[in-house]
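Presented below is the structure to which this report refers.
With one protein chain withheld, the remaining protein chains of the complex are depicted in position.
Chain IDs A, B and C follow the sequence of writing; residue 1 opens each chain.
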């Protein structure tokens, strides 16, 4: 059994990690970290786990934690994970960071978009960006896995094949994204109150959202050149789910069959990426609670553009599920272990 | 492997059965019945099952079905299941009926409340009311299991111990129930459109709801005498979940500890009934997607009444989950097999 | 023009007062009090008022305020309004208090349920409970109007006629209430976050909710004797609306027509109370954004009980609308002035 510890276990990504790991046949949680609820029973915070988890929440103590577990998940605000890393820690445990600290290879870009100084830039180069479908082999040997952001996961998987195959113009990419409210976190903010979010849709972080450079970096690897995109996230009155609608100009006319063949070539063997049938649009309800990403596309001959779409559960494939997928890779398990939940509808 | 067939597989209870059975280690679905979608791929109706279920929907054919499977689940409107039963069928397969056809022992009561003639009253006596926690042993040997209604399940489990122990006056019981909208079914009705249900709460079926006699019958068994209750269901703008708030006069003053001890005595060994800690109210979010029923109570000395509360996922413990629990009993499996999903929050 | 000031203008009741008063033909707001947003433009807090209200939020200053306006609305937490009252203030302005400070005639009861010491019990006797339909004449001459609580308004108007006419047993009354989330206020609390409220229903304050003694006092006036009830509020995932479902034993058998005649006798001339047609249940969607209370009832001969139902917009008739109705009475205007908005659906 893999012994796991979670720092930040009482946020939405944290409780989703708990849901997945308590059902994982090869893992057990040994440490429920939570600064806000120290000494409180975990089930008193999340009553869904009543009579399932009996542990108490613990304060952060990296040394003790590193002794107690094989892998640490950090589901914490930016900057925290990076501040805890050291050679000593990395000798003892694997680190899967759900924050952005190790996602961007250029520390200067990180510092510019996140507005904080990176605490340990020396560890960035060895961290592996844990988008399993693309970096599978590199993840297996990593000490630090940078678990991808929710929007970057959905966006990259939706666009990657076409960019890699040179079918679309990189600098024409526009990503219009929509997310459920769990993506905004569990902090007590007026903006996230029920009455403020319900019956509303809004864009936020327009032209300034921090996932922009992360997406650009990953798409840049696919294109083999620097890429600048527009990325606009929106807040949707629902709990879970991300939908991205991406637009790009085609480099040359292509048929439906040609593009479909490209997607199939990349994803036919990928359990968690489902290329939908012709004219079926991804919808967040069909992936809720699961690790699937549904992708599809539509060619618009009138404008010579292609519309690429992807849907995903932001807390599963966009956070905790992908983290477990990375854990499976790190410990030599079948990548799908504990992750084959059928999406729940309605 | 238990071979299962579902008649009515494209309603909300049907698709929940599919979700649970496709993840069940000892069962496989051999028949996806659906009159509305004959010959359509099941995943075209419910895209959450894309690349998971590849079967087509089939028309009803009871003879063929009885040959093909070990157990038939009927998730259909009242009257249909009863019209299909025959000695020949029952010799070949077990029947788990999610409709009301076999729930009420007195056919006259059934006919009065449901307004239809019962097609096969002769089979009612042998049908076992599949509230596993109460009728476990009888279920094991049944040919027909009458899977309980959603409201009756939640209500009976919340009230049963106190009535059985003679702590409350049976005829003072008032049950105020609240249900998510999946309980209203998947029929295309104006009343169930998004804009009609959203931002609204209403009572319906006041003093006339068909679950009333079913609840009264079950509570009557506990009390050892006929009981008349008030039952008022309400429609809540959410997908899943039932909450019942029940009121009754205490026969004599009791302490919190005395009542708690009664609940614990009945449910300490029941995996799926969780008696919450003092002053913690059941909430539907904590059981979503799971087979749990959370119950608790509050004594009001001012009025000498006790308030009993229960929450449950109407599609799981209130329909498909309990049906699988009954299947497990029928086939000698551990009762919790395939049913230990951790509730999903948020 | 009546000059109005609002203390606590940036809560949900506050912004609803602003919505109603800016459209009121005989009133104008001269003071937007808000400790949390001092010096901020009001429309920066509530952008619906962009280009409609250009004022800034002001700190509390009772002396200045009393000079500037004719009437003060206090939409603030318990205890604040009472702490501001003085003979000097009352000589200058009318006071309409949306908090509970002056609703309960017995200060000891107030202090017991609210857990705070009443700052000025000497003013309680002269305060008039502003349930206009019942205390209309007394409101007209008041200096202090205690604007009723949301649950008490809906409950009292639904039950009052039957109790007053002696048709029901007072001590059998059970009120099961359901409220939208705006009733929980605009404070930044985890419990009121979107993801915590959405897809959930729960009871709260079971047997301890502070509106209980307020309801009991008002019902007691109707009955002419002390009454003890059960009152259980529930939180519903919607913005606005209160529905109450109340149960009581009938003193003697009555017909539908007899009960209907009683309701009609009390409410035929009341613009804001609509007695629905037979078998039509009140629903919150039909009163949203308006000052109407919809009431109806159902007799259950089986249990000799009557089910009384009422629906209302908690922010209008349950708070700001009723406050404006009281203002109209205080200043000799037609009671419906500025309050005839047609409910908005969907």
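The criterion applied here is as follows: a residue touches a chain if its C-beta (ideal position, glycine included) is under 8 Å from a C-beta of that chain, and two chains touch if they have at least 3 such contacts.
None of the values given here were measured: they were computed from a predicted structure.
**Q** Which of these touches the unseen chain: B:239, B:290 or B:311?
**A** Hidden-chain contact among the options goes to B:239.
**Q** Return the single residue from B:12, B:43 or B:345 that touches the missing chain.
**A** Here the residue in touch with the unshown chain is B:12.
**Q** For the chain that's not shown, point to the residue among B:189, B:265, B:278 or B:302 touching it.
**A** Counting the whole complex, the residue in contact with the absent chain is B:189.
**Q** Could I get the residues of subunit A that touch the absent chain, sorted low to high?
**A** Counting over the whole complex, subunit A touches the hidden chain at residues 171, 174, 176, 178, 180, 195-196, 198-204, 206-207, 228-230, 232, 234, 236-241, 243, 245, 247, 281-285, 288, 298-300, 302-303, 305, 307, 309, 311, 346.
**Q** In the whole complex, what residues of subunit C lie against the chain that is missing from view?
**A** So the residues of subunit C touching the unseen chain are 12, 15, 19, 22-23, 46-52, 182, 199, 239-240, 274, 276, 280, 283, 285-290, 294, 340-346.
**Q** Over the whole complex, note the residues of subunit B touching the chain we left out.
**A** Looking at subunit B, the ones touching the missing chain are residues 12, 181-182, 184, 186, 188-190, 192-199, 237-239.
One rule holds in what follows: only the chains that are shown with their structure count from here on.
**Q** Could you work out how far subunit A has to rotate to sit on subunit B, using CA atoms and steps of 5 degrees?
**A** The C-alpha superposition of subunit A onto subunit B needs 180 degrees.
**Q** For subunit B versus subunit C, what separation do you get between their C-alpha means, in angstrom?
**A** Computed value for the inter-centroid distance: 38 Å.
**Q** Mind checking the centre-to-centre distance between subunit A and subunit B? Centres are C-alpha means, answer in whole Å.
**A** Chain centroid spacing, subunit A to subunit B, equals 36 Å.
**Q** Using CA atom averages as chain centres, what separation in Å is found between subunit A and subunit C?
**A** Centre separation, subunit A to subunit C: 45 Å.
**Q** I need the residues of subunit B touching at least two other chains; which ones are they?
**A** As it turns out, subunit B has residues touching two or more other chains at 199, 239-240, 283, 285, 288, 346.
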